[in-house]
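The other protein chains are all here in position, but one chain of the complex has been omitted.
The chains carry the letters A and B, assigned in the order they are written, with residues numbered from 1 in each.
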Amino acid sequence: MTDTTLDTAPVQEALYTEVQQFYARHMQLLDSGRADEWAQTFTEDGEFAPEHRPEPVVGRSALAQAVRSTHEALVAAGEVRRHWHGMLAVEAAADGSLHVRCYALIIGTLVGGEPEVKMSCVCEDVLVREAGELKVSRRRVTKDGVSTPE
Amino acid sequence: MTDTTLDTAPVQEALYTEVQQFYARHMQLLDSGRADEWAQTFTEDGEFAPEHRPEPVVGRSALAQAVRSTHEALVAAGEVRRHWHGMLAVEAAADGSLHVRCYALIIGTLVGGEPEVKMSCVCEDVLVREAGELKVSRRRVTKDGVSTPE
Partner (left out) sequence: MTDTTLDTAPVQEALYTEVQQFYARHMQLLDSGRADEWAQTFTEDGEFAPEHRPEPVVGRSALAQAVRSTHEALVAAGEVRRHWHGMLAVEAAADGSLHVRCYALIIGTLVGGEPEVKMSCVCEDVLVREAGELKVSRRRVTKDGVSTPE
């Protein structure tokens, strides 16, 4: 399901659970508005490219700023969001990077309101290891409902 | 939670993550309409038995055809679907087959629309290994909301 020009292979169990743990912490930081800690889960020049936005967000400083703004707007609106990452297909490339294709579901709840599914996406990440820790070096997000399906 | 007449035991970590990876790829193929590759994740005589349909679908050719029809109808309607498999209880039987009982959630998004939870199901699979790869040999799906709960 990942880039077929790459020589990749499904990862073994230890790596797979490490990726699951990584995303759990990564998304909990995001949803808690812990912007700087979240940005540290990207490489210094990490890139976040949502297809439905005009420009990618590049670098930890810009990534943290983006989360800070979004989180402030959500708090002002009285909304909490939960990002679920699931159905992880994880492949290791020859250069040691991990190529992940997975689904993302964003649940939003307004204070006093009912939970709603705000977004369903496909997320394609390249993860690399720096000083022993996984980091997102590139993220591409495709939001369902934006393009006509094929 | 699986058939109590079988002598089963919860599987160890390597197998558990292999099953998770298997379902990730399996569902991504399904949602991408890659019907033939998806059918290859069943045994040749694999059986898909949704309780809310009159007849099970049996064999790779029929399985691929069913997905092809469904995918074409979804594309025509401008809808993308994402199948989430979760809460996997995986047990190994004495004959080496794996018995999985899990939940399935289907999220559908129309082009220009909001994501909706289309279906919540319980999925019971028997997985077997062929030439080193896991395959679904039998799937039974119970859709929530069809029968009166007990």
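Keep this in mind: a contact is a pair of C-beta atoms (placed from the backbone, for glycine too) under 8 Å apart; a residue touches a chain by one contact, two chains touch by 3 or more.
Remember, predicted model here, so these are calculated numbers, not experimental data.
Trainee: Which of A:A49, A:A62, A:A93 or A:I107 touches the chain that is not shown?
Mentor: Per the contact definition at the top, the residue touching the missing chain is A:I107.
Trainee: Which parts of chain A are in contact with the chain that was left out?
Mentor: 13-14, 16-18, 20-21, 23-25, 27-29, 32-33, 74-75, 78-80, 82-86, 107, 109-117
Trainee: Need a quick check: the contact residues on chain B for the chain that isn't drawn.
Mentor: Missing-chain contacts on chain B: residues 1, 10-13, 16-17, 86-90, 101-103, 105, 117-120, 122, 144-150.
Criterion: only the chains that are shown with their structure count from here on.
Trainee: Between chain A and chain B, what's the gap in Å when you average each chain's C-alpha atoms?
Mentor: Chain centres of chain A and chain B, defined by C-alpha means, are spaced 25 Å apart.
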